[in-house]
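One chain of protein is taken out of this complex; the other chains stay put.
Chain nomenclature is as follows: A, B and C, assigned in order of appearance, with residue numbering initiated at 1 for each chain independently.
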Amino acid sequence: MITKTVLIKDTTPGSTSGTKEFFDVFTAALRESKLADEIRLVRAADIGVYNHGIVLKILPDNITYANVQHHDIKRIIGVTLKHGNPIKDLLYQPRAYQLRLVLKNCGRIDPESIDDYIAHDGYRALSAALQAGPDTVIREITASGLRGRGGGGFPTGLKWSMTRSTPGNEKYMICNADEGDPGAYMDRSVLEGDPHAVIEGMLIAGFAIGASQGYFYIRAEYPLAIERVQKAIDQAHAYGLVGERIFGSDFSMDLEIRLGAGAFVCGEETALIASIEGKRGTPSPRPPYPSVKGLWGKPTCINNVETLANVPSIIRNGSAWFSRIGTENSKGTKVFAVTGKVRNSGLIEVPMGTTLRDIVFEIGGGTASGKRFKAVQTGGPSGGVIPEHLLDTPVDYDNLQKLGSIMGSGGMIVMDEDDCMVDIAKFYLKFCVDESCGKCAPCRIGGYQMLNLLENISRGNATLEDLERLRLIAKAMQKASLCGLGQTAANPVLSTLRYFEDEYREHILNRRCPSKKCTALLQFIIDRSRCKKCGLCARSCPEKAITGDKEHGYTIDTARCINCGMCFETCKFGAVERN
Amino acid sequence: MIIATINGIPVHVAEGTTILEAARQVQVKIPTLCHHPDLPPTAACGICIVKVQGSNKMLRACCTPIEEGMNILTHDPEIVEVRRTVLELILSNHPNDCLKCGRNQSCELQNLAAAFGIREELFPKFISGIPKDDSTNAFVIDPDKCIHCGRCIEICQELQQVWALSFLGRGFSSRFAPAAGMRLVESPCVECGQCSSHCPTGAIFELDETVKVWQKLQDPDNYCVVQIAPSVRVAIGEAFGMPPGTNMTGKLYTVLRRLGFKAVFDTSFAADVTVME
Amino acid sequence: MAALTADDLAAIASRIHDQNASWIRVGMSTCGIAAGAERVYAALEDELQRQGAGVQLKKCGCLGMCAAEPLVEVNIAGMPRVIYCRVDEACARDIVRGHVCGGKLLQDYIIDMQSEDAS
Partner (left out) sequence: MDQAALETARTIIEKWRPKKGNLIMILHDVQDAFGYIPPDIARYLARTLHIPLARIYEVLTFYHYFKLQPPGKYKISVCMGTACYLKGSPSLLQELKNILNVEEGQTTKDGMFYLESVRCLGCCGLSPALAVNETVHGTLTKSDVIDIVSQYAKEA
């Protein structure tokens, strides 16, 4: 009869066989103690603790031991497994860094079943809101301190009350699900995992502002999210939760999906409205603001998916409960997509104010390769990089802005020492150049010119004056662009310049890329001592710049080499060196 | 009535007045490029930016309604630097063939470059190199000279409701042209000329056949007659510095005869004939 | 059907909560499906039927651990509730045969996550 389960994982970086060895020793010890039939030993793939040697988790006692040595096994069997007592010096209190509020149901409920959602407190907030009245709802949301999760951080309650107070019997509610940051997919995950929460948030918001029609504006590249949201709307419709006289009240609201079509700029409110109206998604000057003159000239409120997903639980649990979570000016939690060179890439949700270090190292498990961490990029193409010495910054809207980045929609890209900051700046700028709508001159031409300057830097064809040119254009774009896309497009360049100017200067003055990423600045040579004379490199070379034969070995003719790096990638023996 | 200040000067204007209009009322000149008095602001160029006290953003004067109590600054070194950079950027996307351009000396971009004292090029040139469209007998479209102000589109689509011209593509490669790969002659264009008369640069310009006319006039085998549109009788005066509205009929006929035309017809003659019928 | 009232919500909730039986959940959002969750789901379904195990098989959204997809969470009475990561079809069948029917936990596939749920 099995009474306890022990999960085992060696969390030492780079360890490959530690878990197995410890498991074998432990198994032998259990057999010796005649406990083999009562204790179940399991090698875990991941135990959620990193860099703490061998970690054990004992169930159902829920005791975690860290840095366990082989000689501790006897004690553990004797004290804990036989008698259920903890051993103080081995105890480890794993911290629950994550707090799942928006993602509460994601991965727990069936997103295609409205009943499952209702069983998890679903649609109670809507019912309560309808009884409380719009003013109370807006007061609660305002008091909760909820701010827009799409990037701007505008107070949600204020947005609602502005739309509510604009006169008019026709108003619109829009859910912005045109998630476009490269490397961010929080909204997709929520729509796929818990669509009813967003629908409920939409309905509450629509009720508060006085809307009778709501639109989901979803990226066309998210077919599964579109399918699940449509299914959820249909189910809610069948239950009378969407449509006429919801819950028997006077409130009626319909929901409809509209698709984006591959234009990042449509995340901007006025461009999004133009797109729903069936036009080119170019931004218009504000004022007039959408809350006054939005979709088809009517007062319109636009909220992001994650913002709306927060609404039902705030109404259910009250604003005081919500505002206890987070920091002074940033309440609640934030979902981040932690990706890049991180060990556990995925979606996490943490209270505002969690430090970047905790996110990257404790939850993310550090870099995947074990190489040195270099920077984390937040806020996508409108954000910036944050270097290691600032990792203890608690994440909230204001702190990130102070560091020259933004919260953005929640992408968090981890970079290690192999990543070149000029290359990163180029990547994001290229994105903005591709996505610029082309309407206003600073963004359209400024972005293009900056990209060209960065290309020159990464090829070693630049001067220090070009850094000044970059700064000059960046300022013009920030100040003279019409919409948020152009105003923030230079941020990745400015923030990499701010923290890694040395790297830029190294490219310019010494024509060297310290991360060995900018291939134009590298020289490829074959290390004869490691070369096995297989000739694979010579065959892979597109310029036939590698000469030699299987007897004498191979050499690269630097005059003909175009620095494509094919030989470096092809060589199985690490004999091609780049410097 | 709204009361605000511009560069410390108090302004009293009606609600809905833009910062640009208000500034003009108190003789403050804010440079503009895409703005045209006949058209709603397109807010494209970013030259007319100004500062409002209490905000670190810069606002477009052409499309921002002035608000009660606003304290507006139209010129300081920072604003001028940003404007200048934007202008340099626009110039980096515009060919340098002013001397050969039909809009030479009547070009709004050229005037602005002169006003800002641009003497050298700060950024490398990037010209799109899209071929000219000279398919009609009326205009030449030269996309390389387009500054994306959007005036021609606004005129063609919204005011004239012709929809011959459109903004195609996106970002740096966006351009104005007829839809679906058509040349202008295949498009719904009615050659009204409004696009050309509102274009700030030489991107849309009337087809110039002066040389051909001179040649015909000098050919003794040709009997040359000329016919003028009714509006020209008055409109041409402005080009010679007369006050707007000056009737030039007599002078015009005289000049045309002196140029060598054997007969001068006026389109209004046909109207007279119609009335007699 | 008639529009729902607030009382109906509680009725639906209690009906669902009654089913406290054993279940298996497969993460089926874009990342999971891309990593092969559909094949895993089919394998589980097939193997459950072969073994005649009375276990509910459910689909759900993303738990957030994208690098470890496909994820399969298993809750069998009398056993610890665990999440298996990087599950393939063979592993899916092992889950049914070993964990569901044999009362054994699979080696090297369990992933443990530290998180707290807000109410």
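Heads up, the rule we're going with is that a residue touches a chain if its C-beta (ideal position, glycine included) is under 8 Å from a C-beta of that chain, and two chains touch if they have at least 3 such contacts.
What you see is a predicted model; the values in this text were computed from it and never measured.
Asks: Which displayed chains does the hidden chain touch?
Replies: A, B, C
Asks: I'm checking contacts with the chain that's been left out. Which of A:Pro223, A:Pro287, A:Gly370 or A:Gly574 qualifies?
Replies: Here the residue in touch with the unshown chain is A:Pro223.
Asks: Which residue from A:Ala263, A:Ile386, A:Ala476 or A:Ala545 sits in contact with the chain not drawn here?
Replies: Going through A:Ala263, A:Ile386, A:Ala476 or A:Ala545 one by one, A:Ala263 is the residue touching the chain not shown.
Asks: Would you indicate which residue among A:Glu277, A:Asp398, A:Glu468 or A:Asp527 is in contact with the undisplayed chain?
Replies: The missing chain is touched by A:Glu277.
Asks: Looking at the whole complex, which of A:Asp10, A:Glu140, A:Glu306 or A:Asp419 touches the chain that is not displayed?
Replies: A:Asp419
Asks: What chain C residues would touch the chain not displayed?
Replies: Chain C touches the missing chain through residues 30-31, 33-35, 65-69.
Asks: Residue-wise, where is chain B in contact with the chain that is not depicted?
Replies: With respect to the unshown chain, the touching residues of chain B are 157, 163-170, 178-180, 188.
Asks: To test your reading of the contact rule: which positions on chain A touch the chain that is missing from view?
Replies: For chain A, the residues touching the absent chain are 180-185, 188, 220-223, 256, 258-264, 275-282, 296, 337, 339-341, 345-346, 377, 380, 411, 413, 415, 419, 427-428, 437, 569.
Rule of thumb we're sticking to: only the chains that are shown with their structure count from here on.
Asks: Can the chain contact pattern be summarised as a line, a ring, a star, a complete graph, or none of these (other)?
Replies: Shape of the chain contacts: a line, open at both ends.
Asks: I'd like the Å distance between the centres of chain B and chain C, where a centre is the mean of that chain's Cα atoms.
Replies: The computed centroid separation for chain B versus chain C comes out at 66 Å.
Asks: Quick check: how many Å separate the C-alpha centres of chain A and chain C?
Replies: 25
Asks: In angstrom, rounded to a whole number, how far apart do the mean CA points of chain A and chain B lie?
Replies: Averaging C-alpha atoms per chain gives centres 46 Å apart.
Asks: Can you tell me which residues of chain C touch two or more of the remaining chains?
Replies: none
Asks: Which of the residues in chain A end up touching chain C in this complex?
Replies: 2, 5, 7, 40, 42-49, 57, 59-60, 94-101, 103-112, 115-116, 118-119, 121-124, 127, 185, 188-189, 192-194, 222, 224-225, 238-241, 245-248, 313, 317, 321, 325, 333, 339, 343-349
Asks: Touching chain A in the complex: which residues of chain B?
Replies: 41-47, 49, 57-58, 60, 63-65, 81-83, 85-86, 89-90, 92-93, 122-124, 126, 147-148, 150, 167, 169-174
Asks: Quick check: in the complex, which residue numbers of chain A touch chain B?
Replies: 263, 280, 284-285, 287, 433-442, 444-449, 452, 469, 472-473, 475-476, 479-482
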